[in-house]
Every structure is written in C-alpha cells, then in structure tokens.
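Please see the structure below; I have some questions.
One chain of protein is taken out of this complex; the other chains stay put.
Now for subunit A:
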C-alpha cells in the first residue's frame, strides 16, 4: 500500500522535473546577454581590491607570504595617499588550495564585493579555474607567480615570469657552462609537464641530451628510486621542477646518495628563499636556482622593500620572487589606474602598455599585447646563510613571449 502512495509521490517529483524543464526557457547563445559585466564599486572615498590566496591547505605555506607582501604594498600606497585619491580596502578570501573554491571566491569578490582588481592565485590549476570567471565578468586578475606560459587572457596581468624569462635562461646558463646532458625531475602537475616539454624541445635544438624524465605525485616524499635513476644516468645536471614538500625529501635523498652541486648540479625553478629555509641549507648549498629576483638583488628599491617587509613581518622573514612579483603587481595596477585616470577595466587595460616601474628586481615594463611584464632573468646559487646569491643575469629585461613564438625550436609546442 505504501508503495502505491510512494509511486504517486514519485509521479509528483517527475511532474516537478517537467515543470523545471519548462521554466528553463533560458536564452540561447545567439541571444543578447541579459547582463554585462559587473563594474567595480568606486562610489565612496575608498576602492576595494580582492586578495585571493590559499590560507589553508597544502599551498598555504607559500601563498600566505604572497598575501603578506600584497598587504605591505597596499599599506604603503594608502600611506602615500591611495589610488586616484581613494584609499585601498583589501578584501581577503581563502582559496583553500582547492580550484573550484578559487572560482567561487573570485566570483564572490567580483559580484558581491565589486572589487576593482584581484591579486592572487599561485598554481596553474587555480588560475585556469578562475580565468573564465574573470573573462565572463570582465574583471582584472593580477597573477604573481612564474608559470608554464602558453596563456594570454585579456583580463589577467601576469607579473611573474613566463618560460622565456626563467626556464629558457636557466637552460642557456647550463649550456654556457658546458653541460651536455640533463635529467628532468618534477612534481606531477601541469607546470612541470609543460616546462619539461619545452626543455626537451630546447635540448633537441641545442645539442643537449635528456637522459630521463620522472614525475612524483604532488606532496610525495619517496625519492629513493628517482634519485637512484638520476645517479646511474650520470647526467651533467638535473633540472628540478618539484614543488613544495617534495623538495625536502628529494634533496635529502640526493645528498645522502653522495651527489653534490659539484658532481651534478641541480637547477630548481620552484625553490626560493622561503623554501631554502624549509629544506635546510646543508642540503642545498651551492645548488642553482632560476628566478627574476632574490633578496640579495642589488638596488635601492630592493633595500627599501626588504627593510619594509622585515619591519612589518619580522627580521627572520626572507623575501622571495613570487612575493616581490605580487608587491610589484599592486604598484603596477596603481600606475595603470593613475595613467587611465579611472578604475574602469577596459581603460586600465588600454593604459597598461609601456608602463614602467622601478621594482625591487630592477626596471620592469608592462608589455601591452601580452599583458606580461618584461623582467631580468637571474640565476642564483644557494649560500651557506640560506640566501641566494646571483651568479648570472640576462643584463637587460627580457621581453615576455608566453607562446615562445620568437624561438624557432619551439615552433611545434603550441
């Protein structure tokens, strides 16, 4: 009996679905959109900006430092009178190291808080997740981390290095040092896999041999096998795209296998000052890194930045490349808004090309067409004090080329 009644309820539910299908008289792609993008709320004497970083989860350890340096830039700008006479009010959200959460929070910052720009994201996956959100709402994201290139969204400014400003100079350096063979070790996600594809194309065109390519799952701490393979491959150098905790395990294993910077140097692209502290200087001494900024980078702008950062967050806190790129992002946004004379996104974008800023890393210039920035590549060596000392730089800022169009060997990559 109860089954019969249940069937009636089921029928009722089915009717509801049919009703819902009818209400779904949505508009087709060809129709006029019912709303345009949301515009930022700049009516008061303040302007909101969004800070979207992971404050929890596996990425928190890195992304919190980026949040800190964005806050520093915001405070400095406010102390100097704000942007277009308006104080910046930062609205923080936690991306929680979870990509759909990033998309959710980006949408919230844009449509609820109506921020003028958002600063943040670290991993490529989080950037890919928020990209449609920013494009849909025609809102601005400033992305401060070096990445794998092959992207150019009209609503994202990339203030970290693209591949031709970090990985390619790293390879050029190895080649100049007479290294003929490399072994590739990376975490298993998009950046290392794409970076290694580029490295293999470079190697093929430059007479280098790639002796092996191994990936460890993100967060993996088991490197016995990989280090053994690296050792028996007898490569001239190792190119390391491991991320986070995995580096600790890898370098401990590497050292205990008797490998050193002298016998087989490792070039890392994800180890900055903050990570050196975590891994331990004894395992990293004299190993190489490729970045655009080090705490030791000379210049008055950097001295000021380092001093201000340490004064605010503690003398033992190092500054690193992504932190610097995030700090620069805020100042570049301010310069764009000042030049445009308005917070309107399209006008800010139009004003962006050619803007220069005397950054801690040296002079940077916004490249209008790609919305990346021209920056100097710097190869560094980890010192006994845990800081990284520059051993080579590109001499002048390198024009960003996210699709590597100006490199003949990369023609098959995109």
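Methods note: a residue touches a chain if its C-beta (ideal position, glycine included) is under 8 Å from a C-beta of that chain, and two chains touch if they have at least 3 such contacts; residues count from 1.
To be clear about the criterion, contacts and distances are computed from a predicted model.
Colleague: From the names "Urea ABC transporter permease subunit UrtC", "Copper resistance protein B", "Dihydroxyacetone kinase subunit L" or "TonB-dependent receptor", which one matches the UniProt record for the unseen chain?
Modeller: In UniProt, the chain that is not shown appears as "Urea ABC transporter permease subunit UrtC".
Colleague: Could you tell me which of A:94, A:245, A:324 or A:367 touches the chain that is not displayed?
Modeller: Only one of A:94, A:245, A:324 or A:367 touches the chain omitted from view, namely A:94.
Colleague: From the listed residues A:189, A:313 or A:409, report the one that touches the chain absent from this view.
Modeller: A:189
Colleague: Consider the whole complex, including the chain that is not shown, and state which of A:56, A:209 or A:356 touches that chain.
Modeller: A:56
Colleague: Against the chain that's been left off, what residues of subunit A make contact? List them.
Modeller: Contact residues on subunit A toward the absent chain are 2-3, 5-10, 12-14, 16-17, 19-21, 23-29, 31, 33-35, 55-56, 92-94, 96, 98-101, 103-105, 107-108, 111-112, 123-125, 128-129, 131-132, 136, 150, 188-190, 193-194, 197, 215, 217-218, 412-414.
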